[in-house]
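A single protein chain has been removed from this complex, and every other one stays in its place.
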Amino acid sequence: MNQIAQHLPVLIILFPLCATLLCPLISHFSPDWGKRSVISALFLSVVCAVWQLVIVVSSGESIHYFLGGWKPPIGIEFAVDNVNAVIILLVAVISWTTSLFSSPFEKKERTRSLYSAGYYSMLAFLAVGLLGMSTTGDAFNLYVFMEITAISGYGLIAVGEEKGPIASFRYLMTGTIGASMYLLGVGFLYASTGTLNMADLADKMPQLTDSPLIIIAVACLIVGFGIKMALFPLHGWQPAAHSYAHPGADPMIAGIMIKIPAYAMLRFFYCIFIEDSKVMQLFFAALGVMAVLGVLFGSLKALRYDTYNKILAYSSIGQVGYIAMGFAIGNVYGLIGAVLHIVSHAFMKAGLFYTSGALKYRYGIHETTYLGQVYRKMPVTSLTMVVCALSMIGLPPFAGFFSKWYLALGAIQKGQYIFVAVLILSSLLGAIYFFRIIEKLFMEREKISDEENNMRTEKKGKELPWQMLVPLIVVVAAVILIGLFNAYIAGDVLKPVITEVFLK
Amino acid sequence: MTDIIDRLEFFLADRGIYMLALILFAVGIYGMIACGNYMKKIMCMNIMQVSIIFFFLTFGQKEGGTLPIALENIFSAEAYINPVPHALMLTAIVVSLGTTGVGLALLMKIKDIYGTIEEEEITGKGGK
Amino acid sequence: MPILLLEGLLLLAMISIAIAIIFGKNLLAATIIYCGFSFSAMLLYTIVGAADVAFTEAIIGTISTVYFIIAIKSIKNRGEHDEKK
Partner (left out) sequence: MKKSNSNKKLAAGLIAIIILVGASALKIGSFLPVIGAQDTPANSYLSEYYISHAVEDTASHNIVTAVLADYRGFDTLFETCVLFLSGITAVMILSTKKKISHDKTIRTINDNSEHIFSSNIMDAAFRIVVPIILIYGIYVLIHGEISLGGGFQAGALLACAYLLDRIIPSFQMRVKHITDEIALITAGTGALFYVITGILPMLNGGNFLEFNKLPFGSGAGDIAGLHSTGILMIEIGVTLCVMGIIITILEVVLERTDFDD
């Protein structure tokens, strides 16, 4: 038992990796078992992630895992602390639920056994890439994981709706530029320090503070991460990609694919650079401007659309702005708010995209104008939609409120009242567009006739297959539980590490 | 004559090579953004990646170093070119092959759907 | 020994090839020029001393040129089929 516990950081990645490599072989004989192997491997990852979180929180020390047995500056290192473990658990849970959720979609579309294998391989690789990105402690390894995430993302977007390939191609172009900018930034760092390990880079940094090379590197890194996390002026690929992706995989793409680069950015900048150097001042200023503009732009743009997915996609731009705002505030509360917002927004946005996928599965609708009275037939879906929407607006019992609360606290503490104003304003805008959806759901007349309904589903009376209900319930539970236990999460789990590691 | 060559070489060693590599990078990015043809965009993407790979490799150059293959009797670090950038760039080069493959597959799919690979025509057909 | 001079010349050649690809009209021609580009990239890597990378680039240059040509072929075929219909 103890021996397994020692390998947990790498096991979390190895389970889905083995499953995805075996998936084509198993699917050759039986597509269903290929699918099941991936889902069960992702479930094992969830179990391991919970275990790891318990170990890390109870011992209070971070785990360092040396791959290949080489000590850090020579080899590659996995570093897991409290914050990391929370993010890993988040990724594992959403990957598992998404793989469950997409199973009915994939079954409906399956033309040959390779299709099923390919779909699940890409999904599991997306999970592997994101897990790796949040675990690794090596700058170049981060690039490799970033590419894995990106390529599986291209695939999942391209197999989606009709406009998917175009959206995917644009994402491929922008994403490659982003990854190359990141690589260029790492190149500058490597040229000035000679190492790639993040902890080692942090050790070397004090002698190099204010060197012009570092400033160039930071500029490249901001552009690179900014493209990957769809920060405001670099968000060009995001709305189309999120709205036309495969409906089964969309929760994962929209929920966590843009959050984990944000988290990687947090780790990269706060772990490596010293807080009161010139570089970080540049970082704060650039991110602050981008965040404020992004929040306003996303919220305003979301008002203009009636397509459910587009509203959600543009609201994501705003939400990423909040996270960047947390980075730009840069004190304890700001960072707690940012990390908490990464977690809560991942659940909320995944939940909203689950409902979008469910509506598409059941009725084939995209427009919010057709939502009238759907709640009579799909109570669980509607409940999820309402809970997640209220949480997105930021109403108290749910998770979304508390992350915004910490952000506001941090901004007030630092005296940046413009952030507070932007927070309140965009929450109001969010309220407008989400209440419009909720109003249509409950108040409007029914638009979808029963005949159409019968044509689309074979089994009448049942709301959704169980594979789709489980994710919805998990997400609702997560949103409510994070809201209820936020004091514990923020105070006991996140705060010690954030004060110790990020703000040393 | 040799004086000019010496000076030129010093200029190149000091900053000229970096400048040319970064210009290649910029030309690549410019091509990716400005070219209307999707095939050319993919080619420009490759150009950009080559420039980054070369940029990394320049960090490893050493005056008077030999290939990083250990010989029988030389063990000093000065005698060999720095192998780390080479190893990193082998990874990056393979990643670029993968990206190219996916890009070409997408290109053919786009051709199937829209019947063209020119950006203007696709946007005209509502491909946005 | 003017190694750096050689590097500089090759880089200049590569930049001009890149510009030729951007402005060229014919896709097939661009592909052939691209083949030349990856050949000069290979030479460049060899000069820098990265023999492994050069080896890889040589093979990848070949394979990706083949991919490009096949893709062009397929795209042209499609176009002709559509016109016939």
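Things to note:
By letter and in written order, the chains are A, B and C; residue numbering begins at 1 in each of them.
Simple rule for what comes next: a residue touches a chain if its C-beta (ideal position, glycine included) is under 8 Å from a C-beta of that chain, and two chains touch if they have at least 3 such contacts.
Values in this document were obtained by computation on a predicted structure and should not be read as measured data.
Remark: the absent chain touches shown chains A, B, C in the intact complex.
From the options A:56, A:130, A:159 or A:264, the residue with contact to the unseen chain in the full assembly is A:159. Taking the complete complex into account, B:17 is the one of B:17, B:32 or B:122 that touches the chain left out. When the full complex is taken into account, the listed residue touching the unshown chain is A:24, out of A:24, A:236, A:465 or A:496. Touching residues on chain A toward the chain that is not drawn are 3, 7, 10, 14, 17-18, 21-25, 28, 65-70, 73-76, 111-115, 117-119, 121-122, 125, 128, 132, 140-141, 144-145, 147-148, 151-152, 154-155, 158-159, 165, 188, 190-195, 211-213, 216. Residues of chain C in contact with the chain left out of this view: 4, 19, 22-23, 51-52, 55-56, 59-60, 62-63, 66-67, 70-71, 73-74, 77, 80.
Counting over the whole complex, chain B has residues 12-19, 22-23, 25-27, 30, 34, 58-63, 68-70, 75-78, 80, 82-88, 90-91, 94-95, 97-99, 101-102, 104-106, 108-109, 112 touching the chain that is not drawn.
The rule we apply is simple: only the chains that are shown with their structure count from here on.
Chain contacts in this assembly form an open path, with each chain touching only its neighbours along a single line.
Looking at which of B-C and A-B shares more C-beta pairs in contact, the answer is the pair B-C.
A separation of 37 Å divides the Cα centre of chain A from that of chain C. Chain A and chain B have centres, each the mean of its CA atoms, that are 30 Å apart. Shared contact sites, meaning residues of chain A that touch two or more other chains, are absent. Those residues of chain B that touch chain A in the shared complex are 25, 29, 32, 38, 41, 45, 48-49, 52, 55-56, 59, 85, 88, 91-92, 95, 98-99, 102-103, 106-107, 109-110, 113-114, 122, 127-128.
Chain contact summary for the complex, chain C toward chain B: residues 2, 4-5, 7-8, 11-12, 14-15, 18-19, 21-22, 24, 27, 30-31, 34, 37-38, 41, 44-45, 48-53, 56-57, 60, 63-64, 67-68, 71-72, 74-75, 78-79, 82.
Here chain A touches chain B in the complex through residues 140, 143-144, 147, 151, 154-155, 158, 162-163, 165-166, 168-169, 172-173, 176-177, 180, 183-184, 187, 190-191, 196, 240, going by the rule given at the top.
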